[in-house]
Structure formats: structure tokens, C-alpha cells
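To keep things clear, I will list the structure first and then write my remarks on it.
For this view, one protein chain was removed and the others were kept in their places.
Chain nomenclature is as follows: A and B, assigned in order of appearance, with residue numbering initiated at 1 for each chain independently.
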Amino acid sequence: MSSWLPKSEAGRRWLGLAPSYFVIGIFMLVPMIIMGVFSFLEPNPYGGVKPVGSLDAYVKLFFEYDLEDNLVFNPGYLNIILRSFQLSFGATLLCLIFGFPVAYYITLQPENRRNFYIYLITIPFWTNLLIRTFAWIIILGRGGVIETPLLAAGIIEDSLRMMYTDGAIAIGLTYSYLPLMVLPIYASLEKLDFRLLEAASDLYANRFEIMTKVVIPLCKPGIIAGCILVFIPCLGAFIAPNLLGGGKKLMLGSLVQFQFASARNWPFGSALSMLLLSAVVVTLIFYARAARKREVMEGSA
Amino acid sequence: MKRLLTIFAATAALLTLGSARAEGELFIYNWTEYTPPELIEKFEKETGIKVSVDTYDSNETLLAKLQAGATGYDLVVPSQNFVPIMINEGLIQKVAVYDLPNYKNYEESWKKPEWDPEHEYSAPWQWGTTSFAYHNDYSGKGDSLKEFFEPSEELRGRLSVFPTPDEVVSLANIYLGIPFCSEDPKQMQKVQDLLVAQKEYVVAYNNETMSDLIASGEALMTNHWNGFARLGRLAGAPINYAYPKEGVVGWFDSLVVPSSAKNVENARKFMNFMMDPVNMAILTENQGYGDAIKGTAQYYSEELKSAPEVNPPSDLNVVFAPTCSPKAQSLIDKVWTKVMQ
Partner (left out) sequence: MSAQMQQLSSGRKGRKALPVGHYRGLGSWAVVFFIFLYLPIVVLIFYSFNANRMVMNWGGFGFDWYLKAFQNDDIQQAVWNSLIVATVSTIVATAIATMGALVLARGGSFRGKTVSLGLITLPLMVPEIVTAVAVLIFFSAIHLNWGLGNVIIAHITFCIPFAFMPIRARLEGMDTSLEQAARDLYASPWEAFRYVTVPLLMPGIVAGAMLSFVISMDDFIITLMVGGAGSTTLPVYIYSMIRRGLTPEINAVSTLLLLVSIAIVTAYWILSKKTET
């Protein structure tokens, strides 16, 4: 079975990566290049593009024409992008706070029960996101699952108005992406060797130190994977902001959607995505730099 | 590994089989739950053509998809303001609807519509209106768009508006007496001011759960569609669909054939089938919007005949949105982006 494997390390390396390169290269990279090209073209008024070069889409990101046709700086789109980053950051943090202890708890369970818990986490996600979000409306809304008993008991007198707030968006986003946080953390915690914890304890580390100095550093790859998997989809999310938040403020996801659908300005939609893409890439590069620096420092210490 | 490959090969084989077009097929692409199964069964039985129905969620999606080059559909159902765009962009083809035997049933008042005056492209599906609806507890009477755009204090935090600009801006145009698709920035500034002021009162921008918002009391007034409001009322929500004196926005969905269609004759057969009053009555009964075919009313149920949402006052001003010029469209987008910032 192994005879067909290339002998050299490099050969095997490229064999292992070939399928990923093939699929993502063809079906993701090529379309992205098409989009990149589109962002430098003129929009066709009814969707699509005209084969005429133009930087308008990028100008539009930062400037707008006022009534006298002067170019003025317009922070509108940048505000939307900033708002989306804040919201995604908040939701990622909530997922981490909520999900990490549970991933850890599952690791502490006997081996045969762990898969059961993992399975329990994924069951709810067999149900469509829209339907699950609707369920949250029933729970949080006026006369809903939370309010009705409180009203009946006389604890509150009027509606709590929990729906259509930023809090509702946060709950919705956290709920939508929780498994994307818990599963990678669990996958990396699961290999944790508990003898290390005992060793640390023998060296007079207290519980807090064991957690911060042993457990968390050891499962860092999982935490990072989880954070990336939650953060980036949150940036493009539009179901929770629209249905639970009332869609009163545009988010990046809805904005891009709007450009391709209602506004029919494909170049601008593409330019927005390019901006988002570069923002994410820059964040990741900074992170990678920081991580490498730390590695080097730890290595030399 | 081998087993995996077999599964994959089997799936691939299935897929190629599925995409092979035989004679006697018809691929319809329509809004979901907009194509009653009993109609399809009836058509299949009468003609022997095998029908397959796929679904989309908005005119914009349909247009974007056709623009990007999607193929395989024989019939699609855009609203009136998308028909001229599709004609101009060469996305749909002439099928001589005027030549079909059942064309004689076309309601006279609906003949020669702006979007397809000669009936070369489109056959009727359903038409409806966009207005607002209010809760039984609301103190107003819903007879003016003022109640919707410049709400009274009781609507603070209890008003819901559609989350996409086209219908909202059109309603605002009607209210302000500004022509649709205005290219005048000053006029659109007025629209923007109106919508920004209205936002103070809005609890949610929503076109999914309007009836639920009313039923739970979360909103006292919402943007609404007539047929959808009727369904909400029949389900027990205290909904009243409003017919403001200034007028309401109308939309008209029609059957058209994409240029890339492979089964054009079958598509025409279906168009003809739908212009038979018996069949169109089935659709209207199922949907509760309006139709444009003579002689359907005799097949309606008593409930439908008397539903207020389907029987507007005779003097109602229904305005159909035309296709906006790129300049007008970009003003609308600007206004909406400002409102949403």
C-alpha cells in the first residue's frame, strides 16, 4: 500500500497538499481573481460589469460626491466595517468564554462518554439556522418563553424589550457559531496529558496557574482555530443582525449582499470584499508574526 | 478508501443521469410555495411533460443568477420592473404569448402593460400590492400613508418597515408626491429625510415575520403584502391591511422564458395552461393575490371572494413601479445606505 508513496519528504509533502491546492486553487482562487478583476471595472447598470477599467469602486469606499459634485471623505462604509469587526470580536469572545469551559469539561469525562457530548453539541445544528433563529424570537420576544412566566409571577410589569437589541444579536451570533469554537478546542484539549497538570501541581502551581500556564498554552492551537472559525463567519453574518437585531444598522454581510442584489453594483461589492479580505489577511499576518517572534524568544530562552 | 471511491463514483453517475435532458421536460424556477403542486400534477397529467420546480428568494437573486450565466431553466417568474431589464440584457426571449390559444382570456384592463406592451415575452402569474398593516389595538384607521411615514407617539418602537429599499422608497414617493425613479437629488433628499425621521420609530426592518410581529404585539404597524397579510389574519393575527388614500405600490409577477431555455415549446404550453381560468383560479385560491385572467372569479371560494386583502376599494390608486434608470437607482441606493448607517 505504501509502495506508491513518493520516497522523498518533499514529494510526499506535495502529494499531501495537491488535493487542497487543486480544489481550492481552481474553485476558490480563480473565482477570487475574477472578483479582483471585477473590482477594477465599471458596473453594468443592471448587474454584471462592463469591460472598461475604472477605480471608481475603490474611490467610493472612502469618498462620495456631494450635491456640487465635489469629492468629500465619507466615513460611512468604514463605520459599517468597523461596526462589523466590533460585533464579531464580541461574539467571538462570548463564544470563547462560554465554550472553553465546556470543551474542558468534556475532556474530563471518561473516554466513552466524550463522543456522546460532542454529538450532543452538534445535534441542534441539524436544524436550519433560520429556524433556530426564529426559535430565539419566540424565546426572547414580547410574550415569549422568558417573559410570560415573569409577567405571570408579577416580577415584571411590562415587556422587557429584549428583542431587536444588540444583546439579542450577540445571543444569536453566539448561538449560531458555538460549535465552531467548542469542537476545535476539544480536539486539541483531548490530547492533554493530565500527568503534566499533576507535575505542575507538585511544583506548587495553584489551580489558576495550572490553567493559565499549562492548560491554555497547550491547547492554544485549538483556541486560535476556534476563534478564527467564529470570527470570520461573524463578519459576514446577516441573519442574526437582521432577524434578532431588527436590521437597523447595516453590517458588512448585508452591505455586500446589497451591492450584488439591490444596488447591482458588482465592482463595488467586489471592492468591499477585497477590502474585507485584506483586513482579514493583515490580521492573520500580524498574528503569525507575533506567534513566530514568541516562538523564537521562547526557543532562545 | 475503495468504498469511498465507489460511493463517489455512484454519486457522480447519478448526477450525470439527473442532468441529462430528455424530451418532454420543463424546468420552472419560481419563488418558493408560489407553485401549487396540484397545478403541476394537473399539467403533467394533461400534457405528459415532466415538470421540475426550483425556488429562489427574490427578483434580485434571479437577476444576478441569470446575469452570471445560470442555465437550465425554461420558465422564471420576475416582477414587472425586472422584465424590461431582462429584455434589455438579452436574458429572456420572445415567445409570442399573444399567439397562444388562451391569450383570449387575458383581462382587457391588464392588456398592454408598460413592461411588455405587445405580450411578446410574458404571461401573467399573480399580482399584489405593498402597503402597511396595523394591529386591532392601533388607534388610527390606516387611511393615510402619513400614519406610516410620520407616525404618532404610540408607534414609537412599535413600527416595522421592509429591509430593502425598492418598495419603501416607492411608497415614500407616493406619499411625497414625487415621481417614481426620480433623478433629482433634491427630491431624493426629501425621501431620505422622511425615512431617517421615520427610523426613530422603527423597532425592526423586516420582511419575514410581519404577521408574527403584529400577533405578538411587538409591532403595532408593519409594512405588508396583501396576500401575506390575509394568511396572517386567517391564522388568527389581529391584522388589518391598510388602503391609504394616497395609493399603494403594486407588483405584477409574470412567466417569462430565459434565452438559454431548452424546452421553449413546453414553456409555452405551460403559459397557455396558466391562462385557462380554471387553472389560474387554482393558483389564486392557493396564493390569495390577484390574477389577470377573465372568468376566474366564478371558481373562487366564498372566503376569497370576501377577503378584504384581495378586494381593495374600487377607487384605490395602485401604482406599479417602473424600471429605474441607473442614475435614479444609484440615488435610491445612496438614500438607503444613509438611512441604514
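Methods note: contacts are C-beta pairs under 8 Å (C-beta built on N, C-alpha and C of every residue); 3 or more make two chains touch, one makes a residue touch a chain.
Remember, it's a predicted structure, so these values are computed and weren't measured experimentally.
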TODO: Out of A:59, A:93 or A:139, point to the residue that touches the absent chain in the complete complex.
DONE: A:139
Open item on the list: Tell me which of B:33, B:46, B:99 or B:200 is the one touching the absent chain.
Closed with: B:33
Task: Residue of A:73, A:126 or A:204 in touch with the missing chain, whole complex considered - done: A:126
Task: Missing-chain contacts mapped onto subunit A - done: 1-2, 5, 9-10, 12-13, 16-17, 19-21, 23-25, 27-32, 34-35, 98-99, 101-102, 104-106, 108-112, 114-115, 118-132, 134-139, 141, 145, 175, 178-180, 183-188, 190-191, 194, 197-198, 200-201, 207, 210-211, 215, 218-219, 221-222, 224-226, 228-229, 232-233, 235-236, 252-253, 256-257, 260, 266, 269-270, 273, 276-277, 280-281, 284, 288
TODO: Determine and list the subunit B residues touching the chain excluded from the picture.
DONE: 4, 7-8, 11-12, 15-16, 18-19, 27, 29, 31-34, 37, 52-57, 61, 64-65, 68-73, 207-209, 211-212, 215-216, 225, 228, 231-232, 234-237, 287
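Just so it is clear, only the chains that are shown with their structure count from here on.
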Task: Between subunit A and subunit B, centroid-to-centroid distance (C-alpha), Å - done: 34
Open item on the list: List the residues on subunit A that touch subunit B in their complex, please.
Closed with: 45-48, 64, 67, 76, 79-80, 134, 137, 141-144, 161, 163-164, 242-243, 246-250, 255, 258, 260-265
TODO: Using the touch rule from the top, collect the residues of subunit B that touch subunit A in their complex.
DONE: 58, 60-61, 63-64, 67-68, 85, 88-89, 157, 163-166, 185, 199, 202-206, 208-209, 212, 216-218, 325-326, 329-330, 333-334, 336-338, 340-341
